[in-house]
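With one protein chain held back, the other chains of the complex are shown just where they sit.
Our next item is chain A:
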Amino acid sequence: MSDKAINSGDSDELQALFDSIVNANQPDEAPAPAAAAPAPEPVAETPPPSAAPNAAMSMEDPARSMFASIGQLTRKVHDALREMGYDKSLEKAAAAIPDARDRLSYVATLTEQAANRTLNAVDVAQPLQDKIEADSEALASEWDKLYANQLSVEEFKQLAARTREHLKTSAANARATNSQLLEIMMAQDFQDLTGQVIKKIVEMAKEMEGSLFEFLVQFSPAGTGKPLPIGEVDASLENGPVYNADGRTDVVTNQEQVDDLLASLGF
């Protein structure tokens, strides 16, 4: 590892950040604004806007010390990484995040467009089909009457003319419906495009996972050499679709399970 290349990074900025955090952690040295609350105050009063030039100063004490600890940890990690040459691979991983974000919004846009395109086509085609159905049914019942000898010659002539007209419009409507079906088919092209993009994101995530895992193994606190349990961290109720239900007992995978659960609770 070339130390020079590594040192040419943002260490000045990091040093400045670190210093500001350390200063914030030592209120005696920093000029104390009038509104800054002393330590034992349980709830920090909302400071007037003029009294908050330093965000860390307006925080409550536990938050401030947590902030400082994170800052110190960051510094330690940064130094350690530099020694090990890991910062380059992590830098690469971090640089991949905005890229992944862009790719994902691309996927979101494409899928939305495809859904709209499909729904538009359905909106156009459905009335055409409804007309074919309604007209066919009306004519069929007229023809039933003819076969039951309930129509006069004049009525039969009218029926024949209307039927001829109907066949022509039906052909036209069928053609129009077909072109909408084609449109629906074409709208599915998003699958190909998004599929490729998603594949790339998966590869990128794998790489990122690899370097982060390596990093975790190297720097996890002494005695805990095992990786963090995955999937047990998020206890929130806003998780979105379950994209992988393998081995999970805390989720349902179909409507029957929802119904069973509700029934078991007496709902």
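Following the convention adopted for this analysis, a contact is a pair of C-beta atoms (placed from the backbone, for glycine too) under 8 Å apart; a residue touches a chain by one contact, two chains touch by 3 or more; residues count from 1.
Definition applied: contacts and distances are computed from a predicted model.
Here one chain is missing from view; checked against "Phosphate ABC transporter ATP-binding protein", "Response regulator", "GDSL-type esterase/lipase family protein" or "Putative ABC transport system permease protein", UniProt names that protein "Response regulator".
Set against the missing chain, the residues A:Asp99, A:Glu112, A:Glu155 or A:Glu203 yield one that touches it, A:Glu112.
The missing chain lies against chain A, touching residues 112, 115-116, 119, 122, 237-242, 245, 250-255, 258, 261-262, 265, 267.
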